[in-house]
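Below is one structure; the comments refer to it alone.
Note that one protein chain is taken out, while the other chains of the complex remain in position.
Every chain is named by a letter (A and B) in the order it is written, and numbering of its residues begins at 1.
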Amino acid sequence: MSNLLSVEGLSLKDLSTGNEVLKDISFNLREKEILGVVGESGSGKTLLSQAIVNWLPENLEISSGQINFLGKKMSAMSENELEKDIRGKEIAYIGPNAINSLDPTYSVGIQLLEKAISIDNGNTTKEVLKQKVISLLDDVLIPSPEKRFYEYPSQYSGGMMQRAMIVDALLSSPKLLVADNITMPLDVTVAAQIIKLMRVLRDKFNTTVIFSSSSLPVVREIADNLIIIKSGSIEEQNSTSEITSNPKSDHTKELIDKTPKIWSEDITFQKIDTKPIISIKNFSKSYKVRDKNKFNSFYEVKAVRDFSIDVYEGENLGIIGESGCGKSTLSRLISLLEKSDTGTITFNGEDLSDLNKEKIKNFRQSLQLILQDPYNSLPSRQTIGRIISEGLLIHSQFNKSEIKEKVLSTMREVGINQDEYNKLLVGKSGSFRQRVSIARALILEPKVIILDETLSSLDQNEQEMLLSLFRQIQAKRNLTYIFISHDLAMVRKSCNRIAVMYMGRTVELAENKILFNKCGHPYTRTLLCTIPTLDKNPYDKKLYLMDGEPPDPTEIGRGCSFNSRCPNPTKECKEGSVEMGLIEVESGHWVDKCCVNCN
Amino acid sequence: MKLEDSSLSKKIFYDSWQNNFFKFSVIFFLFICLFAFIYPEISAIKAEKMNIKSKFLPPIFFEGFSWTHILGTDQLGRDMLMRCLVGLRFSLIIGFASVFIMLLFGCLVGIISGFKSSWVDVIIMRITDAQLSIPMVILAISILGVSRPNLASIILVLALSGWPLYARVSRSMALIERDKEYVRGARILGANDFRIIFFLVIPIILPPIAFVSVLDIARMMIFEAILGFLGLGVQPPTPTFGNIIADARKYLINAWWIATMPGIFLVITLVTLNFIGSTLEKSKNKIFGEGI
Partner (left out) sequence: MHLAGQFVRRILQGVVVVLITTFLIFSILRIVPGDPVRLIVGGMAPDNLVEEIAQKMGLRDPIPVQFGRYLSQVVQGDLGNSYQRPKNGMMGQGGDFNANMDVEMAEVSDLILERLPYTLQLAGLALLISLIISFPLGISAGLKPKGFMSKIAFFISSIFVSIPNFWLGIVLALFITIKLGLLPSIGYQNFAYTILPAIVLAVETCPFIIRTISVSFAEISQEYFIKSGKVRGLTRNGVIYRHTLRNASIPLLNLLGIQLSTLLGGVIVVEYIFDYPGLGQLTIYAVLQRDFPLIQGIAMVTSALYVGLNIAVDLITYSIDPRLES
């Protein structure tokens, strides 16, 4: 079998800096093969993908080597030829930025049709092409494709847009499909569905695929062969099974080491034997969104529904959920940035639900929140010293030099050098900024710190370092942490108790070990089966991966909101007449009443 | 110059300074200002000095010119160059002052309005709408057309005509900032709205708008000239571009330079000013586009 694509000694140069961003890349690709390209961000995998589809930015140029497609040299092809035959036709590209890939002012279907017409050269009628688009939308499992055809990109979720872009790529029945980091912005369950979809489509359409990603476990699912890239050069290339069982290069070994170990390692946590420091009962919060179809009416979005939890002093509680589950609203409610519609919250025995201004001001010293985005959550025009001292300037009576003392000592504690005091944040890394955020929170000497996706934008190394910093501080100051995240791997390492949220409610609450090994709720099982890891996963994807996405938050009816995706819904579940609420299945392990019994 | 630690404003200026035309324009503009404010004081020729014997002298190189009066003289023998320079003084003062006021007032109102977003915001927005629908000229004529306009009232009327735009622009910026993470971060620490607006939001919104306001200075200088032309500016015998040109209409056929010279003066100054403003705006877009 001849090679579909053959890359020989490809090197790419950045004309503005003079650096070589890709060095001597060589590999061959056979028909119907799936090649995985694994590399961290900045390693060059995107540039390689873009070079293959001939879509490089102006400042990059091929300095040596060549790309051969179907035996023809790509550099020998004229721009005209590339435009007519290659781009979007024989070779198709899907990127990580699906949400922004289509014009927001036209509907999705019309734009897919536009591409279909554009590549067709007038042979087929519009009606026939439209049907082709709709049938492809169906193939990628977009529900009600005839209706969705006319909807706009802003009405599609991230996962659905990615599927739409897959349709876009498949319209030309391409010989080669380059999927560049397409699962990065997606939730784990959605990403797992997309991977499953790609396999199915490869078989159905006979396409060859190059699949790049920064996550080895993800690529392993789908690729026959792997290329490991670091700093623009190939570290290792071999079949997937060879590489994962017998890695040869140090980098690959390091990469494998860094993938989260969920079930192969066990972490023991200290037994928590204290009383609750925060007690939340029956929180719920709804938002009114204007109904665009009627004149003056609104519909309700129930972001948080009947949420109750006790947070024990000194523990690390994890609250886990995917996008749209309500965890960001929850963090705003707990930190009293917004008032919940119902329910109470008690802190150290004091009832805070009446939001008395004095009480809240004091509360702000005891509970702090560290946010996710290190670039936007800190004031950009203030010096580091000023940023950290903000809390004391608001609350305390200390004078200037006393404040400076405290700031410097807190900086020491979080590992920031003293001479950063007068500098600005310009040019500092994400993890440095997070340290500044932590210092800013710590200076008020809080008792509880909520970490709202704080580590999500950092890479593995940085996460590790900050987690150990958290442990240090916790030991010294006897802090309680609440981790709000979507990252199960991180939560596995750090939290002793974990609550799983879905559509605004808790569906399961258990200790770390129990949750990961003996979970009781079908949603938890789905989450666990999709964690990207090289360990043997006790939860088989084939059994537990659900289709579909969380329902529209405006259409939450009565009863269990999970019934649309549940593998085993009973009659009561479907009718919505099932009883909800957590029950304790064993000591410290709570599961949603309705789902406990259907297994 | 170490850019790392510089504040954004310095960055924007430094970036513009790389452009040679910009360097030239800034220096030229400063020169013009100095020329306008100092030269008439030290020169032997005075702007008000009438000399009927030297009336209607054309500018240099035209038939009948005189070296003492490089740009010619007007119908009363007054030196055109001096009159233009004095007129320029007023244009500059009025231009800068009015923009300064409208910038501060407009942004203050706009930011508070956008940030608080209550019924106060709605009312202020309707007022700006209402004011935007009235051409400045009408507003000016209505207010100034009644008594002798003085420097202060002219500046105020111009500021009045311009503040709604600043209020609107700063308001939409404030709406965006309001939802940003650092505001949330500040609230968590316990900061109240006043603190957030004055210490965090205003320092972010004001500088970029201030840079673009340079373009408005030119615009206001033109408006001042229009007002002067309509007789609503600083009154004669004090020369301003507007009233010089208005007077000169009568003599257009025979002494075309009386009407044309002030215009050329103004155009040159404004082109320089506009170039400075546009370059700053481009730099601002570039720096902001790259993020902080």
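Points worth noting:
In this text, a residue touches a chain if its C-beta (ideal position, glycine included) is under 8 Å from a C-beta of that chain, and two chains touch if they have at least 3 such contacts.
Quick caveat, the model's predicted, so the values are computed rather than measured.
Note that of B:Ile45, B:Leu132 or B:Ala210, the residue touching the chain absent from this view is B:Leu132.
Considering the whole complex, the residue from A:Gly95, A:Pro145 or A:Pro247 that touches the absent chain is A:Gly95. Checked against the hidden chain, the listed residues A:Glu83, A:Glu300 or A:Asp540 yield one contact partner: A:Glu83.
By the touch criterion stated above, the residues of chain A touching the omitted chain are 53, 55, 83, 87-89, 93, 95, 97, 100-105, 114-115, 118-119, 152, 154, 168, 172, 292-296. As for the chain not pictured, it touches chain B at residues 126-127, 129-138, 141-143, 145-147, 165, 215, 218-219, 222, 225-226, 229-230, 241, 245, 249, 252-253, 256, 259-260, 262-263, 266-267, 269-271, 273-275, 278.
Rule of thumb we're sticking to: only the chains that are shown with their structure count from here on.
Remark: chain A and chain B have CA centroids separated by 50 Å (rounded to whole angstrom). For chain A in complex with chain B, the touching residues are 335, 337, 361, 364-365, 368-369, 371-373, 375-382, 390-391, 394-395, 423-427, 437, 440, 444.
Across the interface of their complex, chain A is touched by residues 4-5, 7-8, 180-182, 184-191, 195, 199-200, 203-204, 291-292 of chain B.
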